[in-house]
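Shown next, in structure tokens, is the structure this report addresses.
Entry: chain A
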Amino acid sequence: MTQQVTEQYLANSRRGVRRTVTILVGVVVAFFLLSFLQILLMK
Partner candidate 1 sequence: MSHAAIHDQHDDHHGAPKNFFQRWCMSTNHKDIGTLYLIFALTMFFIGGSFAMVIRAELFKPGLQLVQPYFFNEMTTMHALVMIFGAIMPAFVGLGNWMIPLMVGAPDMALPRMNNLSFWILPFAFALLLSTLFMPGGGPAGGWTMYPPLSLQSDSLAYVVFAIHLMGISSIMGAINIIATILNMRAPGMDLLKMPVFVWSWLITAFLLIAVMPVLAGAVTMLLTDKYFGTNFFNPGGGGDPVLYQHIFWFFGHPEVYIMILPAFGIISEVIPTFARKPIFGYKAMVFAIASIAFLSFIVWAHHMFAVGLPLGADIFFMYATMLIAVPTGVKVFNWVATMWGGSMTFETPMLFAVAFVILFTIGGFSGLMLALVPADFQYQDTYFVVAHFHYVLVTGALFAIISATYYWLPKWSGRMYSEFWGKMHFWNSVIWVNVLFFPQHFLGLAGMPRRIPDYNVAFANFNMISSIGGFLFGASQLIFLGVLIHGVFFSKKKATERVWEGAKGLEWTIPSPAPHHTFDVPPVIHDEELAHGNVNA
Partner candidate 2 sequence: MTSGGIRRSFAAWAGLALALFGGAAQAAPHPWQLNMERGASTWSQVPYHLNNISLGVCVVIGVLVFGAMFIAMFRFRKSRGAVAETWSHNTTLEIVWTTIPVLILIVLAYLATGGLTSWADTTGSQMTVKVTGYQWKWRYDYVSYEGKPIEKVGFMSKLDKLSDETRQLDSGLNPYAVKVGNENTYLLNVDKPLVVPINTKIRFLITGGDVIHSWWVPALGWKLDAIPGIINAAWTNIKTPGTYRGQCAELCGQDHGFMPIVVVAKSKADFAKWLAEQEARSGKTDKAPAAVATQAGSAAKTEQLAAVLPKVKQG
């Protein structure tokens, strides 16, 4: 029960992982900073 995959498929998934991680790290940093920003919003 296996299927053939191409180099192209693996390369795509690697690029996908890299892109996902970049975006998510950005989100993490944004939310960390956002927690400080709330001080300005609430005062």
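Behind the choice of candidates: all candidates are chains of the complex that A comes from, given by their letters.
The definition used in the following text is that contacts are C-beta pairs under 8 Å (C-beta built on N, C-alpha and C of every residue); 3 or more make two chains touch, one makes a residue touch a chain; residues count from 1.
Only a predicted model underlies this, so the values are computations on that prediction, with no experimental measurement involved.
By the touch rule above, chain A in this complex touches candidate 1 out of 1 or 2. Within the complex formed with candidate 1, the residues of chain A that make contact are 1-7, 9-10, 13-14, 16-17, 20-21, 24-25, 27-29, 31-36, 38-39, 42-43.
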